[in-house]
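The complex appears here minus one protein chain, its other protein chains still in place.
Letters A and B mark the chains as written, and numbering starts fresh at 1 in each.
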Amino acid sequence: MKFSINLADLGTEIGATLKEASSSDLPISGIATLMRAGKHEVSFFTNGLYRDELAKTSAAAVILASKDERFCKVPKLVMENPYLGYAKTARLFNPPPCYPQGKHPTAWVSEEAIFDEASVSIGPQTVIEAGVKLGRNVVIGPGCVIGKGIKIGDNCQLIANVTLCTGTVLGQRVIIHPGAVIGSDGFGNANDAGKWVKVPQLGGVIIGDDVEIGANTTIDKGALEDTTIGEGVKLDNQIQIGHNVQIGEHTAIAGCVGIAGSTRIGRYCMIAGGVGIAGHLNISDYVHITGGSIVLQSIHEKGIYSSGTPLEQNRRWHRNYHRFKHLDEMAKRLQTLERRQ
Amino acid sequence: MKFSINLADLGTEIGATLKEASSSDLPISGIATLMRAGKHEVSFFTNGLYRDELAKTSAAAVILASKDERFCKVPKLVMENPYLGYAKTARLFNPPPCYPQGKHPTAWVSEEAIFDEASVSIGPQTVIEAGVKLGRNVVIGPGCVIGKGIKIGDNCQLIANVTLCTGTVLGQRVIIHPGAVIGSDGFGNANDAGKWVKVPQLGGVIIGDDVEIGANTTIDKGALEDTTIGEGVKLDNQIQIGHNVQIGEHTAIAGCVGIAGSTRIGRYCMIAGGVGIAGHLNISDYVHITGGSIVLQSIHEKGIYSSGTPLEQNRRWHRNYHRFKHLDEMAKRLQTLERRQ
Partner (left out) sequence: MKFSINLADLGTEIGATLKEASSSDLPISGIATLMRAGKHEVSFFTNGLYRDELAKTSAAAVILASKDERFCKVPKLVMENPYLGYAKTARLFNPPPCYPQGKHPTAWVSEEAIFDEASVSIGPQTVIEAGVKLGRNVVIGPGCVIGKGIKIGDNCQLIANVTLCTGTVLGQRVIIHPGAVIGSDGFGNANDAGKWVKVPQLGGVIIGDDVEIGANTTIDKGALEDTTIGEGVKLDNQIQIGHNVQIGEHTAIAGCVGIAGSTRIGRYCMIAGGVGIAGHLNISDYVHITGGSIVLQSIHEKGIYSSGTPLEQNRRWHRNYHRFKHLDEMAKRLQTLERRQ
């Protein structure tokens, strides 16, 4: 039987005001997009691009901000942050799945690992080495490798094929998606007359509470001290974080970002997809960096930062592209002209 | 014994015209580069950079376009699309390998998975969860994890260490290379007074027929609806595809491309390596985007698009780089001068 709740109670649950009292008893059993939501589902509106869909929706109600009420003909659940309302509603209707209790017979778990078999779930083909310590309700999915001595806090979840190398410590409620590698060696090489000598990587990786780490993301261990990911940080897929990087609390980083070694990112930052950040920099709190930007210097003030040039039709771009090589010369010629005036 | 075919029959097989009738009986047993091909191997010529090699080749024959015939002293297999001739010849001499039938004893396969043991191959250490349904002649290589309820069409091949998360559906003849992760959670977080609340990702990933997915590529499941990859799409390595992205049929995307959530890419597009595409955009059919471009706006017309600045010696670049900060000011100063004329 599917979970259902009436519209008025849903409003209370998510902190929204129901604007059509006559609908308060309507049973709601899910959330869907504006175009798909049926008469017992709610939807949400947060992005102006979808105003046409809002006008046409058959949803039981729409979660939206008061400024958008007038575009909506069905009952409204009005709140300041409708995206948060969507998140809360989706969580309400989709509680996390249950996992089988204990160790799967095909997993290999060292006898020197420490955990309460009644409260953890260890998936098939997983490897847990000696000295590992798992908190309560930890779920380690199939195909994971948990290296020697790693500590994993309560309620963490490793989906599948996750690799944690020795020196990694996870806080509580950390979620790690498939293919992520935490605690691999940092890229440290000393040059000896042209040849590279490996610098042993002796630090660890400390992951705070409520961190989420995307698929195929990599976080290197520190060289001498630790790489640290602050509480509540959200990392998307295919992010690379170099050794000794520090990321402040509640910062969110989108896919394909690379952060070179020893850089510190502040708290509450938002870094869009494909950004590259050089090593040994300091990025302040509350900094937003837009997609594809390259950051070669520290950022000392909060704000929105960007780099890069516009996408153009190739022929046009080519002309501007070649002119860029002479920009300095152009600036000097302009100055010469100004002096002659 | 190695498979061999005479030159005339090879021409017929690949749709080329043999331009040296006296060689029609020559037995051919393989394809190699212009420099390496021996007297019973053919080669091909498609890239003007290799004209010297063409002149020097000892190949039994060269597959090439009629405009290049005159540069070639050995027999010619002439066709409009010699690269296609190369592909067909290489396929002819290198049929796909055979795989051991049935389930490897070290694989863990749920009793609730559905497949015909006589026609599938399941490699060592692989995990197949409950409700999975495999089509005929499916090959699941070693170390894969196939989550609950996933459907895999006939003749699909997962090379090794592939992770498919619940909600993924593969068409027929899909090839997935190692380390790829399909159906991991999209990056959805709602901000609640500075902290991030996870938005459950409830959609799936629908992969069309004849799609190929490269090593360590990641494709996220949709938030509410599905992420869809159209028929015949080819994805290289380390591509990141966000939730709810739609990619049209027969589009090819090279390595290290990132596509943010909810963007739609048209059919027959070609996206070169390292391109970044922002979220919620629309890219038309037949769009080509050149390497390293950053796409922040929709593209409504077919054509070739680019962004970025030229690579230069660091000292020169540095001067132009700093001038870019004052480009707007330069434009205004130029205008001022023009007005004074």
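One rule holds in what follows: a contact is a pair of C-beta atoms (placed from the backbone, for glycine too) under 8 Å apart; a residue touches a chain by one contact, two chains touch by 3 or more.
These numbers come from a predicted model, not from an experiment.
Novice: In the complete assembly, which of A:Ala21, A:Leu49 or A:Ile304 touches the absent chain?
Specialist: Touches the omitted chain: A:Ile304.
Novice: May I ask which residue of A:Thr57, A:Thr89 or A:Thr218 touches the chain that does not appear here?
Specialist: From the options A:Thr57, A:Thr89 or A:Thr218, the contact with the absent chain belongs to A:Thr218.
Novice: Which of these, A:Ile14, A:Ile175 or A:Ala260, touches the one chain of the complex that we don't see?
Specialist: A:Ala260
Novice: Identify the residues of subunit B touching the omitted chain, counting contacts across the whole complex.
Specialist: 31-33, 36, 47, 49, 81, 83-84, 86-88, 90-91, 94, 104, 106, 123-125, 141-143, 159-161, 175, 177-179, 210, 212, 214-216, 232, 234, 236-238, 250, 252, 254-256, 268, 272-274, 290-292, 308-315, 317-318, 321-322, 324-328, 330-331, 334, 337-338, 341
Novice: If the missing chain were put back, which residues of subunit A would it touch?
Specialist: That gives, for subunit A, the contact residues 106, 108, 125-127, 129, 143, 145, 147, 161, 163, 165, 179, 181, 184-185, 187-192, 194-200, 202, 216, 218, 220, 224-225, 238, 240, 242, 256, 258, 260, 276, 278, 280, 288-290, 293-297, 299, 303-310, 312, 316, 319-320, 322-324, 326-327, 330, 333-334, 337, 340.
By our rule, only the chains that are shown with their structure count from here on.
Novice: With chain centres taken as the means of their Cα atoms, state the distance from subunit A to subunit B in Å.
Specialist: Centres of subunit A and subunit B (C-alpha means) sit 26 Å apart.
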